[in-house]
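Each remark here refers to the structure printed beneath this line.
Note that one protein chain is taken out, while the other chains of the complex remain in position.
Presenting chain A:
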């Protein structure tokens, strides 16, 4: 099915054009979510999309799934509650880098630790876009931001390493340049039983790009093309080459970690219910 038909099928009618700025990657990521849902053969009613606050989180208003636009950083707790109440639902969480790693950082590590079956799609545009370009924990060190006019001095999170260390059982990364890969890893994340995190590297041409002289939206997309390295190629590099690549701002993309050896949270909770009812 082409994107035109998918928009008809999964978007709320009459809501487009969306509010995102010209060239914003959020539209590409939201499109990739829709393509991944379609790839999994899911109907609108089988999917719930929960979002927090921020540019990325406006996606819940455009999509015709069961949706809720919730509290800043608190999309994961609300999605967890939803999943506990109805484990049959495929629950996708849309969150930005600020929403997910700063104010929602605590919720992120605990959702990952529990290995609850959610698919977290992080729209990583390296900045707080909606509020005017303040730096986030995902802003690369040495970038300019409204709150860092003399460049940021903080190193950014390696989000997937953080999630993996906290207990996430599916960690993947893609960029808005690598659209088919993004669709593929989101689809795999939805299919994975357990906590899945997909970091979608995106561009904010207005509030990040302008301050950092990153050029046009197309130029920022080309930057992603030149800096995203497929996992197979990344794994072939020795440690020295990897360090060089990281210093040059490159990062691996693809499914970086997956395990099926950890029990999923709602399944574990079903056992609690059985025990509480006397093991019947």
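Going forward, a contact is a pair of C-beta atoms (placed from the backbone, for glycine too) under 8 Å apart; a residue touches a chain by one contact, two chains touch by 3 or more; residues count from 1.
We adopt the following convention: contacts and distances are computed from a predicted model.
S.K.: Assign the chain not included in the display its UniProt protein name, restricting the answer to "2-oxoglutarate ferredoxin oxidoreductase subunit delta", "Glycerol acyltransferase", "NAD-dependent epimerase/dehydratase domain-containing protein" or "Phosphate transport system permease protein PstA".
M.R.: "2-oxoglutarate ferredoxin oxidoreductase subunit delta"
S.K.: Which one touches the absent chain: A:50, A:159, A:172 or A:221?
M.R.: Considering the complete complex, A:221 is the one touching the chain left out.
S.K.: Pick out which of A:28, A:48 or A:172 touches the chain that's been left out of the picture.
M.R.: That would be A:28, which touches the missing chain.
S.K.: Using the touch rule from the top, list residues of chain A that touch the missing partner.
M.R.: These residues of chain A touch the chain that is not shown: 2-4, 7, 11, 16-18, 20-28, 31, 176, 179-180, 205, 216-219, 221-222.
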